[in-house]
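Dropping the structure in here first, questions after.
Note that one protein chain is taken out, while the other chains of the complex remain in position.
First chain written, first letter: the chains are A and B, and each begins at residue 1.
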Amino acid sequence: MTLFIEQCLNGLQFGLLLFLLAAGLTLVFGIMDLVNLAHGSFYMLGAYFAATFAAWTGSFVLGAVLALGATLFVGMAVEVIAMRRLYGRDHLDHVLGTFGLILFFDEAVRLIWGPGGLSLPLPAWLNASIEILPGIHYSAYRLALIVVTLAVAAFLYAMVMRTRIGMLIRAGASNREMVAALGINIKLLYTLVFGLGGALAGLAGLMQAPILTVQIGMGENILILAFVITVIGGIGSVRGSFVAALLVGFIDTLGRAFFPQVLREVLGASAASTAAPALSSMLIYIMMAVILVAKPQGLFPANTK
Amino acid sequence: MSGVFTPRNIVTVALLAGLTLLPLYVSLTDDRFLLTLFTRIVILAIAAVSLNLILGYGGMMSFGHAAYLGIGGYTVAILAFEGVQSGFVQWPAALAASAVFALVIGALSLRTRGVYFIMITLAFAQMAYYLASGMARYGSDDGLGLDNRSQFGGLIDLSNKTAFYYVCLFLLFGSIFLVWRLTISRFGMVLRGTRSNETRMLAIGFPVYRYKLAAFVIAGTLCGLSGALIANHTEFVSPAMMFWTRSGDLMVMVVLGGMGSLFGPLFGAVALLFLEQFLPAAIHAVVQPFNPAGAVKAGEYWQIVLGPLLLLVVLFARGGIDGLLRMLSSRERHG
Partner (left out) sequence: MRKALLAAGAAVLLATGPAMAQNKSVKIGFVSTFSGPVASIGNDMRNAFELALDHMGRKMGGLPVEVVYEDDTLKPEVGKQKAEKLIESDKVDFVSGFIWSNVVYASYKPIIDAKTFLIIANAGETRLAGPNCSPYIFSTSWTNDQNPHAVADYMNKKGIKSVYLIGPNYAAGKENLGGFKAEFKGKVLGEDYTTWPSQLDFSAELAKAKAAKPDAVYMFYPGAAGVQFLNQYAQAGLKGSVPLYTTFSIDSLSLPRQKDAAVGVISALQWSADLPNDANKKFVADFKKKYGNEPSFYAAQSYDAANLIASAVAAVKGNLSDKAAVQKALEKADFKSVRGGFKFGPNHYPTQNYYMQTVVKEGDTYTQKTTATAEENQPNPHASKCSMK
């Protein structure tokens, strides 16, 4: 039972982290109609910036804040230099152009920081485990991650639903021409939204960095998961992404934890231990296919354009 | 100077002639690696040609095309592993397996549109990827080696590199011919019509879904053939053949060469694999005079050039290489 609770917390933490990535993707998808494969690069950059700044300043928190600003800036710069030219193009162009950006960012990072990767050590007060319920110890850092990501999710919700910018974002997602016709500076709005998406991905990356170390290409595997989430949740729907992210987080973690036992009954011990990790990764994609076949627009279709 | 001798035609014919005569050059210079490299280019060109049929002509943005490479390849490798060495069994089985997979995922995926279609095809390819990683008997993540290439009795010996190259080249020409026949047929007209305006084709009364599905299955089968050839070429298959970045590579080939153009995918495959082989050396040569010590290492960073190059092609040269050649050809005609 303790094991189950702990695995659920792991699933929750992973799901919330995925949500940060998927939220940026879905905003950019929904508003600019842009498929951005290079989103994973911001995740990587966030981690690299945080490791660098934390080493400079000697403070984990300060490093994280500076890194967030830096990814926001890079995101906005990428929008102005490259992405802006891709709006209104074919989705295929987006996929290819941003595929090129992935190659560029990976190599640029290797050039600047070297091939070996960095590490982002945790301060002692986070690098511990605490007793959350009698008998159940859980990593303080992962608990902190859950709190921070929930706060960000609440902030995003408030921003999209309650503020003027949020109103424009929602309006832009459902009818771009109309927003532009109303005299809103749509260019600036796009730059801001893209930068925000980048910063969210950067936040995910820097928060994951102490758990996973910082390395080139770290965004490529998780990016596909983020895409799966966006699609399951319904493109453009932040709420849909939230639900789908938790779903994927739980399935992935619980699948890895308990699927081998199930499989052992069917396949025998040795085959199960090899097949289980692969097959539990498959579960997510099977779920996605099932959902899309049943609901081709995802779980929470955003307002149609 | 219009008509036959346009730059586009000259380059196309020169490339085809070059490919045909390559083994002769190789036998003269004894640079056997060139033959190995070009066999790979020719095989991947078949995959690109097949992707072009649905992507270029049909407007279906499949982001999971590498799955068929894996399915074709694994069918051959698994049969060989289980003791079936005959190519007469292996190859048809590879084609059939790919066709069935394409039929199933096509039937499901074609219900969706746009980005959803991109993502669901990607999801199916990832499933195939993880399935292969989970097959403990067949090497899981490590992949599976072949002891021998497919046996065709006394008909042809594939372990002869030149013979194998010509088989691949023949199949490439065959694939291009097939796609050409398809595109000028009624089937191709409907497919292209669907690409530009699906609603209109529906209104006219064409069963668009069935036409698209048929094209999807043909493309998958053709790509499965390419997979069977890869397995024979490298004598090795692994789940990595199906990873999503590999599907990306295939898309890059098609777009680099020119979407919806008959020889475009061939141009693209040649260009991309050439860049992959020779860009490091080119960077090395450029950096050498400035920084002799760092030059070897600089060559390793070739993707920093390739990445932006891709973006530029997408932004400014939508027709790819074939588009550029076409532009040159028409400028000459007007000027």
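Throughout what follows, contacts are C-beta pairs under 8 Å (C-beta built on N, C-alpha and C of every residue); 3 or more make two chains touch, one makes a residue touch a chain.
Note that the coordinates shown come from a computational prediction; the quantities given were computed from them, not determined experimentally.
Chemist: For the chain that's been dropped from view, list the shown partners it touches.
Modeler: A, B
Chemist: Based on the whole complex, identify which of A:59, A:163 or A:221 touches the chain you can't see.
Modeler: If we include the chain that is not displayed, A:221 is the one touching it.
Chemist: Identify the residues of chain B touching the omitted chain, counting contacts across the whole complex.
Modeler: 24-25, 28-34, 36-37, 40, 133, 140-143, 145, 234-236, 238, 240-241, 296, 300
Chemist: State which residues belonging to chain A touch the missing partner chain.
Modeler: 2-3, 6-7, 10, 13-14, 110, 114-119, 121-122, 127-129, 137, 139-142, 210-213, 215-218, 221, 253, 256-257, 260, 273-274, 276-278, 281
By definition in this document, only the chains that are shown with their structure count from here on.
Chemist: Hey, how far is the Cα centre of chain A from the one of chain B, in Å?
Modeler: 31
Chemist: Given the complex with chain A, which residues does chain B contribute to the contact?
Modeler: Within the complex, chain B touches chain A at residues 55, 61, 63, 108, 111-116, 118-120, 122-124, 126-127, 130-131, 133-137, 140-141, 244-245, 248, 251-252, 255, 259, 301, 303-304, 306-311, 313-315, 318.
Chemist: Which stretch or stretches of chain A touch chain B in the complex?
Modeler: Where chain A meets chain B, its residues are 29, 35, 82, 85-86, 89, 91-93, 95-97, 99-108, 110-111, 220, 224, 227-228, 231, 235, 270-271, 274-279, 281-282, 285-286, 288-289, 292-293, 296-298.
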